[in-house]
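Note that this complex is displayed minus one protein chain, with the remaining chains in position.
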């Protein structure tokens, strides 16, 4: 038709080949959303496990993802640097990953927060970022995990103070300027909390990788199980800043 | 931290100021999704009304949207050319609109298709396109509505033939090369269907605009209702190709 | 060859269709360059006329240019909003226009500054900007011409003060905070300069448009001259902020 020329206004937005592609999602206004749904402070297991479930579903849908990292209301998905999914079109990748994550968040909500009906619609923003080398990609992931630690340590202190009777302002004042080293002391001396004994999911965030498992896919006529290697997303809470993780999971960065 | 430099790899993706911004969503693999969920062919009212509901919710969330148009598994949202929402960052707008739409799709699914539980997770892609003038924006909307007509006319013929006993291939053969003018004749002479009497939603798609309504917001002590003008999204199925619609809704393009 | 894959790293950089494209050039380090070549202060006719000559040559090379505006060490070239030159690829347009301008600057230098050999290589930067409507394009051109006025008025005062014996710092101090209205008074009362009588080229900059001229292209056998309308770039110094110019040159914005 004579209107078809408008298609030409769609400009290409291809991401540079051979770079790692990170799609990072973040909940829109989750400060409010978490309050409205009475998320436990500072960490609500149900909410975090729901986030992880969504990430697992995203990996199942987009097999070019090598690793994902989540904390709080955000998740980062790392596409292989050699991926050519959707011709590496930025909008396609950003929108599809965000949509898939969001759909799963609503779909599985009742399974993770059965006592808490949805009061409003959860929405996530998304963006694509390219990282040209393995080192810089690792620095990206380290950045997110270091952030997890800093935020969680602060929040743990803050809510311990608040739960002990302090006002929000008092808690804030008390923590202003404290070094990260002193916060663990404060937690232990004032509240008997050993920070390192808190669940790894709070302290380290969640890492999703592919795990090869032997699965029984059928049985032969005489009942012998037939097994096949299948790849399944696996959630862990490992340290991804140090070398150890990467030495034991060299397949993640291999291309 | 020493990792923060990775933030610099996030490149700006601002959409040209003073252009109309269209965010178009489209269901991923809805050929399969609609079959799996037994959508009526060629048009399933429940599915279309759910799409419209999602669009209404998107307008409620993003008040800078001036008009939206939907058909089949797609929806286009037009942001005001003067909008500065999220600094006109493309990824923000694309991802948030797509996420909001998707979340509502899953959330309200049981209300629109109560007898049909979700078998898989619906996912939408999204993209942003800029249109520099009112005329070109109107051409864009005309393009989508003309497409609705062409597809619906074809599909109506196709499924009428199939429901009358023809195979898919036979139906396809029968329609190959028929002009749009002849398809209405075929429908009438062979199946007694007056194309123009089919529901406007099938033929014209769905248009969402803002409607000013007088709403009773509270009552004074003596019981007098207090009314206020409120803007509410309104779904209609008007022709948006001709002049008439735009003459009666001049506020849509006004900036 | 096995190396050809590297071509894929060239990403598309197409400028939005149906927008006016402005390519603006600006001399690199011309503060230094103009001193080194003893440009007259604040305006050197030879340098300005050379700039205009280059602009004329650029128009001759790129016939999709509708209008150009120059002042000081900069020039803006406006490509028709319907131009599809080089598929509207940004780098192509920016680099070719900049290159063409620069080549002419060096080529014609000896003609405009015969007594002044080149001491160093003049270099220009370039950029592309899209403007979605005629109004905004006109505002762009007004912006540049208003800037010309402001700079020229200031510079005229500044150098008048300096030539009258003040130091640079004293001249600067004297002008700090003076309103644009007062500067003309100062020029008149202290130096007898009627600002509005200064050459239009200094006050308004230079505008290049296409002029249709009747040109004798050959003579018939009996000596009768054969004339043809030819388009030639024409330099003027008109006001392009007001309506008048645009009313008399409606062809510029016509598409």
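Should a chain be cited, it is by its letter among A, B and C, assigned in written order, with residues numbered from 1 in that chain.
Going forward, a contact is a pair of C-beta atoms (placed from the backbone, for glycine too) under 8 Å apart; a residue touches a chain by one contact, two chains touch by 3 or more.
No experiment lies behind these values; they were computed from the predicted model shown.
Shown as candidates are B:14, B:150 or B:230; the residue that touches the absent chain is B:14.
Only one residue in the set C:51, C:78, C:128 or C:171 touches the chain that does not appear here, and it is C:128. Among the residues C:43, C:83 or C:102, only C:102 touches the chain that is left out of the figure.
For chain A, the residues touching the chain absent from view are 16-19, 81, 130, 132-133, 136. Against the chain not displayed here, chain B makes contact via residues 8-9, 11-12, 14, 16-18.
Annotation for chain C: contacts to the undisplayed chain at residues 1, 3-7, 9-11, 13, 25, 28, 57, 61, 90-92, 94-96, 98-107, 118, 121-131, 136, 139-140, 142-143, 146-147, 150.
Please note the rule applied: only the chains that are shown with their structure count from here on.
Rounded to the nearest 5, the angle that brings the Cα atoms of chain A onto chain C is 180°. One finds 47 Å separating the Cα centroids of chain B and chain C. Distance between chain A and chain C, defined via averaged C-alpha coordinates, is recorded as 53 Å. Chain geometry summary: the mean Cα position of chain A and that of chain B are 31 Å apart. Shared contact sites, meaning residues of chain A that touch two or more other chains, fall at 9, 11.
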